[in-house]
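Shown here: the complex without one of its protein chains, the others still in place.
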Amino acid sequence: MKKLINAAAEVVPEALRGMAAAHPELRVDVDNRVVVRGDAPVRGKVGLVSGGGSGHEPMHAGFVGPGMLDAACAGEVFTSPVPDQVVAATTAVDGGAGVLHIVKNYTGDVMNFEMAAELVAAESGTEVNAVVVDDDVAVQDSLYTAGRRGVGATVLLEKMAGAAAEQGRPLAGVTEVARTVNARARSMGLALTSCTVPAAGKPTFDLPENEMEVGIGIHGEPGRRRVPVAPAREIAEMLVEPVLGDLDFTGGDGVLAFVNGMGGTPLIELYLMYAEVVGVLEKAGVTVARSLVGSYMTSLEMAGCSVTLVRMDDDLLRLWDAPVRTPALRWGV
Amino acid sequence: MKKLINAAAEVVPEALRGMAAAHPELRVDVDNRVVVRGDAPVRGKVGLVSGGGSGHEPMHAGFVGPGMLDAACAGEVFTSPVPDQVVAATTAVDGGAGVLHIVKNYTGDVMNFEMAAELVAAESGTEVNAVVVDDDVAVQDSLYTAGRRGVGATVLLEKMAGAAAEQGRPLAGVTEVARTVNARARSMGLALTSCTVPAAGKPTFDLPENEMEVGIGIHGEPGRRRVPVAPAREIAEMLVEPVLGDLDFTGGDGVLAFVNGMGGTPLIELYLMYAEVVGVLEKAGVTVARSLVGSYMTSLEMAGCSVTLVRMDDDLLRLWDAPVRTPALRWGV
Amino acid sequence: MAQELGIPEFEGWIRAFAAAVAEHRDELTTLDSAIGDADHGTNMDRGMAAVVAALDGGPPADGAALFKLVGATLVSKVGGASGPLYGTFFLRLAGAGGSGPWDAGTVAKALRAGVEGVVARGKAEPGDKTMLDALLPACDALEAALAAGQPLADALGAAATAAVEGRDATKPLQARKGRASYLGERSIGHVDPGATSAALLVEAAATALVPAQG
Partner (left out) sequence: MAQELGIPEFEGWIRAFAAAVAEHRDELTTLDSAIGDADHGTNMDRGMAAVVAALDGGPPADGAALFKLVGATLVSKVGGASGPLYGTFFLRLAGAGGSGPWDAGTVAKALRAGVEGVVARGKAEPGDKTMLDALLPACDALEAALAAGQPLADALGAAATAAVEGRDATKPLQARKGRASYLGERSIGHVDPGATSAALLVEAAATALVPAQG
């Protein structure tokens, strides 16, 4: 394992210290591992809290700021945060209009956020809603699984729900935006290499030079199946077709198309993949209204990518275009 | 070699096609491999043209837009562009106030830009200045080398010179800003892994699991020396100390500190490194005025990072803070 | 011969479990690499090390306080799936066991309550390939042995054997809860990491929850 770290157990607080130094506009509580927008709580605004394991940077702390999240809780690498962190974040961003928890659908994340919500309910009058993101079509949403995972849609949802909150919509309205984005979003991912959890010290799985994992999540888990490596054109089909098969993306106001890098894949490949994804979408009669290309939700240094589509409407387009000012996503301000 | 590509020879045009699809605000000439700001030429504004080998994304095409470059020329992977491209870009952005070529100090880049300038001089009345970036302290600037390489400072210089041009400064003024930034900037880089040039198909060098290369450039070249892997704290010293040894960065208006990822290093490690860099700077009595942390000038999927410092003054701070609107660097607009 | 358990035995159990987790840390993480995200050993070890540090600060007043401390520490230090699950286990154990000295019946009742807490929190069923596949058989074996008149030590031994068998029996199962469920059929053929740590917990009980020779 070769990484720019000191000690495996200190990776998360030390990286947060770097974030604090680089982004004085954020309040970083290194001990609690909570990153809060500098002017929180914003009076009368719904507070948005997300969080999850670390190792997915810039998600989530890189999305804290006006127009997106009010706070992010950073767990250990690939380990959901603990309830105390979520309680601290919720309290810090409660501006009197309630707080929305944005939770990716993993057993650990769901349970820890649930326990936090129970604690908040017992301790304070803060109204808390939760939305659970589950956009990964690699996983069947059946009684016999933990349900679909939350992956790429999380980033897009945090942006659009964040814009709704910034506009002053009430908790119910912001929650509805979040639910709408989740309902209209689907994703699929693929890994060319594994990644190495610092504390584990060796790659989570071995992947021979001629194979790739299709249907991966964002925690270095093995995927649904292993197939021979393929050209980008075929990979685009492998990723986009199951997404299109799960939800109708034709017509309407077009889609927001997101090609996300898993951390170790250079941008030149992501742009190349994006061209291929657009090709597949065109053939399927799907119009691209907006796009995002880059490494926004990563699995440490894993090489690979995921594709997320969101079926947009007028309101969502306006929310997507609204100003945002965070370390990792910024425009209009 | 595992990459999200179709064929090695098509990587550059196919990635440009993706950029074109993702960024309708840019004009992408896929055949000429030139990316031009959508509203170019801007009447009365100095045009900024840069370029270099591909494989360094987002540099340079990701820095095209208001407040930064007017055009970027993309060569083959790690191969400088040809004069025809530079001529086409120069012509496209000539708004009547002259054009500045921003050239990284590599033999190939310098010669191809020189030949382009000769062709432009022979063919048109466009006034062209060139600034050659050479900030890499890993290389001795002596008669017995090709001089210091141009690395991380390029990004910062393009931003500040771009802001100067946007403000309407004349060619001489914009050139002076570029020369000032270059004179006040120093960098040093390090690789944990090699990278694989698509057409070569295998890693440029072998690096055992317990070693790293110190003093690398941005083309996957081996570095100046190979040393055992070290904790981030020591790496920060290895990188920052030679930079501080080459130029006085104390006092004045502080420095712009840039921790750059080489492409395969996840953001969590870059933030951790940034914290360590700040630690070394504090000990040395150097004040950080601004910072940039991220993968902006890469070597394909190489793991590693570089540190760049620029000694700032009032004017440079204002130019750095000025609005910029490009795919990879955006604020204030 | 006193048949009652108190702070020394409780603390012995927890410390024995912490030592076992530390010893098997890498093994637990390796199991989690195969069908999860390679952190179960790290998670449990971080949590149990924090528990041990808390205990080193001085013994709590009684069993209920001790197990509450263990549960709360796990909830606030572990995260992931195992934090809330093991945390809930110990919090419920504390509630059901109460603050008096524990006899064999209390042990069985408290253990059952802990396991029911895991079910309530995680909503898994037997055969879903989770820690429950070690915990539930252990509870059943303990109760059956006590009902058959066996002494607590023997009954806990039977529980440990059942936990180990339950752990091993997760190997051919297809996971239906937790991260491993994402793998579908590819989860078959690997022992569940949570069931493995749960077997360590029951084994630690069998060695440590032995009434002191009075």
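Order as written gives the chain letters A, B and C; numbering starts at 1 within each chain.
By our rule, a residue touches a chain if its C-beta (ideal position, glycine included) is under 8 Å from a C-beta of that chain, and two chains touch if they have at least 3 such contacts.
Everything numeric in this text was worked out from a predicted model, so none of it was measured.
Seen in the complete assembly, the chain not on display touches B.
The hidden chain makes contact, of the residues B:G47, B:G75 or B:P242, with B:G75.
Among the residues B:A7, B:A199 or B:A284, only B:A199 touches the chain that is left out of the figure. Taking the whole complex into account, chain B touches the unshown chain at residues 9, 53, 75-84, 106-108, 111-112, 114-115, 138-140, 144-146, 149, 197, 199-200, 204-205, 217, 219-222, 224-225.
Following the convention adopted for this analysis, only the chains that are shown with their structure count from here on.
Note on connectivity: the fewest chain-to-chain touch steps from chain B to chain C number 2. Taking the mean Cα position of each chain as its centre, C sits at the greatest distance from chain A. If each chain is reduced to the centroid of its CA atoms, chain B and chain C end up 55 Å from each other. Taking each chain's centre as the average of its CA atoms, chain A and chain B sit 29 Å apart. Shown for chain A are the residues in touch with two or more other chains, of which there are none.
Of all residues in chain C, none touches 2 or more other chains.
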